[in-house]
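Of the protein chains in this complex, all but one are displayed in their positions.
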Amino acid sequence: MALLEVDNLAKQFKVAGGVVNAVRDVSFTVDEGQTLSLVGESGCGKSTTGRALLGIPDPDSGSIRLDGVDLTSAPPRDAAEARRKAQMIFQDARSSLNPRRRVKELVAEGLVISGVSREAARQRVDEVLRAVGLDPAQVADRRAAEFSGGQCQRIAIARAMVMRPSILVCDEPVASLDVSVQAQVVHLLEDMRREYGLALVFISHDLAVVRSISDRVAVMYLGRVVEIGEVGRIFSSPGHPYTRALLDSIPMPDPRQPSRGAALGGELPSPMNPPSGCAFRTRCPMARQRCADETPQLRTLGDGQQVACHFALEGPES
Amino acid sequence: MTAVAEVPAAPETERSRPSPRPHRGRLAYRLALGWIVLLAVLAATAGLIAPFDPTAPAGPARLAPFSDAGHLLGTDSIGRDVLSRLLYGIRISVAVGVGATLIAVTAGVLVGLLAAYYRGWVAAAVNVGTDTVLSFPPLLVLLALAAVLNPGVPALILSLGLLFTPPFARLTRSAALSQMELDYIAAARSLGAGAGRIIFFELLPNSIRPVISYSVVVVALVIVIEGSLSFLGVGIPPPAPSWGSMIASAKDHIALAPYLMAPPALMLVLTVLAFNTAGDHLRNRFSGSAQ
Amino acid sequence: GTSEGPPPGSGGEARIVLGVDAVRGLDPAHLFNLTPSGDANRMAAIYGLLFWVDSATGEVHPQLGKSLTSNEAGDEWLMTLREDVEFTDGTPLNAEAVKFNYDRIKDPDTASPLADMLDGATVSTDGEYRVKLSLDEPNLAFDTIIATSLAFIASPTAIRNDPDFANNPVGAGPFKLDEWIRDYRMTLVRNKDYFRTDRPYLDQVTYLTLRDPLQRSNMVATGQADAAVPGSELSFIDVAESDGMRVASAGTGGGVMLMLNTAQAPFDDLRARRAIQLAINTDDMASVIDPGSSAPSSLYGPDSRYYTEGTLTAGDREQAENLFDELAEEDGPVTFTVSVPSSGLFVRSAEYLQSRLGEFDGVRVEIEILDNASLDQKVFSERDFQLSVQIVHVSNPEPNLAKLLATDGQTNYMGYSNPEVDQALEDGRTATSDDERLRAYNTVEELVAEEVPVLPVRQQMPYTIHSPDLEGLVLQGDGSLLYDRLQVSR
Amino acid sequence: MTTDALLDVRDARCVIPTPKGDIVALGGVDLPLAGGEVLGLVGESGSGKSTLAKFVIGAPPPGARTSGRTTVKGVDLAEQSPERARELRGRHIGTVFQDPMMALNPVVPIGRQISEAPRFLLGMSARERRDLAVELLTLVGIPEPERRLKHYPHQFSGGMRQRVTIAMALACSPDILIADEATTALDVTVQRQILDLLADLVEQRSLAMVLVSHDLSVIAGRTHTTAVMYAGRIVEYGPTARVFAAPRHPYTRALLEAIPRLDADERSRMVAIPRAPPDLAALDQGCSFAPRCALATDACRDAFPEPRGGDTHWARCIHTGEQAE
Partner (left out) sequence: MTPFLTSLTRQLAHLVAVLLLVTMAGTALISLMPSEPAIAILGPTATDEQIAEFNAEHGYDQPLPVQYVQWLGGALTGDLGNSIHSGEPVVDTLLDRLPVTLQLTVLALLLSLAVAVPLAFAAASRENTVLDRVLSRTASGVLSIPIFVLGVLLVYVFAVTSGLFPVAGWAPMSAGLGENLRYVALPVLALALAEFPAFYRLLRSDVISTLNTDFIRTATVRGLPRWYIMLRHVLRPSSLPLITVAAVTFGRLLAGSVVVESLFGLPGLGNLALQSVPSQDIPMIQGIVVLVAITYVLINTAVDRSYSILDPRMRA
């Protein structure tokens, strides 16, 4: 049985002038110790999916089973108990730390809430701070506002790890960091995973980072998963035209590297009135009438790779 | 009645301005702070340093001009020493200013936080409540409450506190609402924190800054309003020497002894100026470093 | 003021600033704000007066009426009217009209505060222009009562026909209402049919209202108004004179008085009242509460027939201290509350009492400032107070002094009852000779000085500030003007 | 040096006072730009790239003390009156900023925002301006430009907004385009569109361009010359191909290694530069990269190295030429 099973997750937001379908019909599973990455462009619903796993806020529909407990239908007490096994690192680490509180309080908060004694909590806080590469003696009494982005990221990781979760949702943990420190954080996450057998849901738009860290990848577009599969398969033989365009758009740090493939045309559609049928069809080089009429469902291509495209694997020329 | 509630604009709309001119207004702020501290000291020691009893006539001198017969600031129409009344007046004016503000801040912050946290009908109810208070003619509230509670310092503090609750509620709510968007609230929730914990440990400390700087300004506002009420004859009953009532009674004698108005008016203006300056400074400092 | 001045000028307008608007209308049966700064002036201009009392001397003179005489005993009064007076609606002001007005006041349905004045009086006509008033109890001063309280007569036709009569008053006075915009101004125009063809001199009288007394005086000083009644403070007189304005005034009796509630502790004890009297130096108090004024030396005005210098007892601190000590020993410190309205003079009086009496051991004074409604209720209606401060005009002992001191007196808020005083008042009313009357009223004065139900602390002097252009100001009654004598020289 | 350059910045210095001390955001930067040249400016966050761009366009951070001279088309701006200098810059330099939402006034229709500069700098009539705006919007690829003129910035998607700001920058037909992180706020697919657009424009209108980015990959395929900034100074400068192929400064090298590469082996370990970037308020006189540099010697800490290696490709490192192996 998978550690995390997500089925038909959906979430809407009411905004001025309408409703945004931030997540529609998203399903995936994550096994123990495994890393699943969610990739896709800004606003495609990655964060919403990740946060729904933790119930902030709860999804509108769909089920989330963590370690066999259905978080959406279990009695609140059991759900809360089960939820402790899942922790999150937020997209903007700095804003996820209360700037007015000391690091030791921040990290200990989860423990205090779950009733761990002050003494025991302090020990564990020191331990975990050391584990993320911070010196408790130096940082414990300072406030979050005094730290750099990378350090804040570490504090956030410490706060999550102190709860000894079995799954960690990381929402763009390196996006706001300089390249020179990105690696430090990624290394830290990998170390944690190895050491504690942690499963990761890793959200990112940076495919290069995703490639180096994940086991499986789910590509999202306008609230839906359009492709999911083994990281190697996806990168070497992307099934969805969007995945392909994404991979082609990533600039190479090499002046001699020729640009690959044609650039996508068109603008990102507004999530408030997404195109009918396949949401990608407005920018898709191979869109046809069928794409407008019919929403493609995920179908398996082989080797666990699933794609939601009527014409997966066909080249743009065909 | 002058102002109730110049509702401050949403807090910290300014994007992070990394300290344009950090030393701006330092001197004015220090002077203002100095004045406020001086007032506090004078209020505390009024009993020791005031040369005369503020409610008892000091000899036969009446409407004596400055520095006459040992009365540094002269005597009022009843023959009471103006300096002593001024000193004791600090207690009343500042007690009303600070007391009403404390009530307003406490109630306003609590209500504002609840509205920001629960939204939905709680927020709607808070909205209706604050609008109700705001759309009441303030004079009526003051007069009615004074009539019900017997006019005096406590009644005044209570009704001014009530009148100033809505602006604080709104200010707090808008500050807290912008905090609610931030992920540390979500983080606390995902760690299992309950409403009380989030409201008091997370929201409160992060929404309080604009409230603090505004409350300093409100102290000044309340002091002026107390003066206006005494002026209209509906403030604190005599013989309590509030600055407003001193100005009002000086106005009765403006033709005979125009100088009588100067000391309390000056005191009032300086104090209001000091509180305003301090409030401005705090706001600038907070918006400069609030990231 | 001047009574018969230079050759009558004619035309022009007088703008007069008063303190309050005629909020409740101008029905003579419902005289409310009948102070010079309120409705008394408006009434005098619109209704004129049957008879009027000289503010200073207390003498009664006719205006619209012709004569007012009594029989020897003073229980039959005969009022003779002029035959040429008409209301502005054409109704004649005759005996019928007077009877109608008086009967209306007596009618309990009218709920007139003047009903007391006509208690025991039967009104009947005796021919078209004679009114007979038969009194149950003789009263030789009834002419003064008529001149002060029953002098305004309204057109019976208008009262019968116009339910909103109070707002559209019809009188026979020198002026008639032209336009009234509440809280802005009231304009009166000359009554062309006024019985004296050469009067009034003015074409128009405009009343403005302004709460702030100082501002009222400022308006005259800057020429914005021709006359103002600043209020009860006499201190404005000096200011006005030094600013080049004229002042028309009259020294009457009465004045600012402390009212000691004899029905409640501590002032149900004569010693407590005496102690207050002894503790206060009234000269000092007068100059404090109203700089430039002085303490009265008699209940009656300096120009009054009954005036005797120095009847009111002077203070004596030592004795006061002894009395207070004595009282404190029996029942603890003398504790009481001074209940006053919120205007300057009264507040200062309260503060003065508190600060001066506070110097004595065994006295504790609180101050209670009341709005008008609460004052009406607490002090005047329920009489639940210990000490209050009021202004009482006494240009003549009747009717005001009698109302104040008689056991059932209308304004006897002190609950004071002394058969001797009642008797003396009665004697004064029925006295047939001046000497007798003088003796009676001096007895009253002595008893008041001895028993202290009230303590006069400041003399009374109704006055009107006016510009030098305005002439012919004669103060009548409590201090309002005689409008058919006003003239402007411009 | 001669000033045949289109844009020439000499010894640009910028000190920003803050409560925590003075920040030396620019420590003496020279930057020549020839006509038609595309220059890439890279460096970590806080290295002073934006400050340099702002210096060039004459809008240093508020309260900053600046010195140095800027020459545009042979005219020394320091010798002009401030108004004239602003006009000259507005006329010759177009600017595109990182966040289009921040650069566009939210309450002014975009048509007006595009056409207002030509009104004052070129004296165009209302008609001409309208036509120009339509033409520019078409040029940057916005469909139905006439209809769009009256729309407000929030009615456009992120990519379109950035196109609008590019149209704005082109309104006075400038010779130089400065693009400060012009694509950072956008998604990769849109980023690519915009970069392609900029490249086309540079070509068509023979513009010179300064492309500022923290991302070496963005610079790599799009520029002729690359300047690498570190702590307020340019530490390496040279033809893009050479800088990427044979970096001379250890920082450039470290940066190149730290980039996660899509073409690397699956699950390869990413490389980090040890220790944190320097505190600009507390720089000493030595090489500011020395604390993080594996090659650092005592000599590095004595003085900031002068450029070494010749005019076309130089680096400010005394170890230039030494290999890190």
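Residue numbering begins at 1 within each chain, and the chains themselves are lettered A, B, C and D in the order written.
Going forward, contacts are C-beta pairs under 8 Å (C-beta built on N, C-alpha and C of every residue); 3 or more make two chains touch, one makes a residue touch a chain.
Since the model is a prediction, treat every value here as computed from it, not as a measurement.
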Inset, instruction - May I ask which residue of C:71, C:124, C:161 or C:215 touches the chain that does not appear here? - result: C:215
Legend entry - Candidates B:148, B:195 or B:212 - the one touching the absent chain: B:148
Legend entry - Hidden-chain contact residue, picked from the options D:35, D:58 or D:239: D:58
Legend entry - Positions on subunit D where the hidden chain makes contact: 57-59, 62, 86-91, 93, 95, 97, 99, 102-108, 112, 116-117, 120-121, 152, 154-155, 165, 168, 171-172
Legend entry - Contacts of subunit C with the absent chain, listed as residue ranges: 23-25, 32, 111, 113, 116, 164, 166-167, 181-184, 208-212, 215, 218-219, 221-224, 371-374, 376-381, 410
Legend entry - Sites on subunit B contacted by the missing partner chain, in the whole complex: 1-7, 9-10, 13-15, 17, 20-21, 24, 28, 124, 127-129, 131-132, 134-141, 143-145, 147-148, 220, 224, 227-228, 231-232, 234, 244, 247-248, 251, 254, 261, 265, 268-270, 272-273, 276-277, 280
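Simple rule for what comes next: only the chains that are shown with their structure count from here on.
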Inset, instruction - Name the most central chain, where centre means the mean of Cα atoms. - result: B
Inset, instruction - Starting from the mean Cα coordinates of subunit A and subunit C, work out the distance between those two points in Å. - result: 90
Inset, instruction - Name, in rising order, each residue of subunit A that touches subunit B in their complex. - result: 51, 54-56, 80, 83-84, 87-88, 90-92, 95-101, 109-110, 113-114, 145, 156, 159, 163
Legend entry - Contacting residues of subunit B [partner subunit C, same complex]: 55-57, 62-63, 77-80, 143, 147, 151, 233-234, 237-239, 249, 251-256
Legend entry - Of all residues in subunit A, those that touch subunit D in their complex: 41-42, 148, 150, 178-184, 186-187, 205-209, 211-213, 231-232, 235, 245-247, 249-257, 259, 263-265, 267-268, 270, 283
